[in-house]
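This is the structure I want to talk about, given as structure tokens.
All protein chains but one are shown in place.
Entry: subunit A
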Amino acid sequence: MTRFFNGLLHFRRSAWEMLASVLIAAGVVMLMQPFALTLYSWSFVVTLLGTVMFIIVSHFPE
């Protein structure tokens, strides 16, 4: 966990890619879950944020 946070602080690709992936996955789950309309309403923002972040951080150094 410490390594992950260090990676975020030092702008390492793997840590930021992991964060972006988690956001995308969370966004997709929020989009398709049958439990709360609020989650559905915010799903696109979360997915979009994750996708844009993924595109940017894939250019960070390893």
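Keep in mind that, in the parts below, a residue touches a chain if its C-beta (ideal position, glycine included) is under 8 Å from a C-beta of that chain, and two chains touch if they have at least 3 such contacts; residues count from 1.
Everything that follows uses one rule, which is that contacts and distances are computed from a predicted model.
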Name of the absent chain as recorded in UniProt (options "Xanthine dehydrogenase family protein subunit M", "Condensation domain-containing protein", "Sulfur-oxidizing protein SoxB" or "ABC transporter permease"): "ABC transporter permease"
Where the unshown chain meets subunit A, residue by residue: 17, 20-21, 24-25, 27-28, 31-34, 37, 40-44, 47-48, 50-51, 54-55
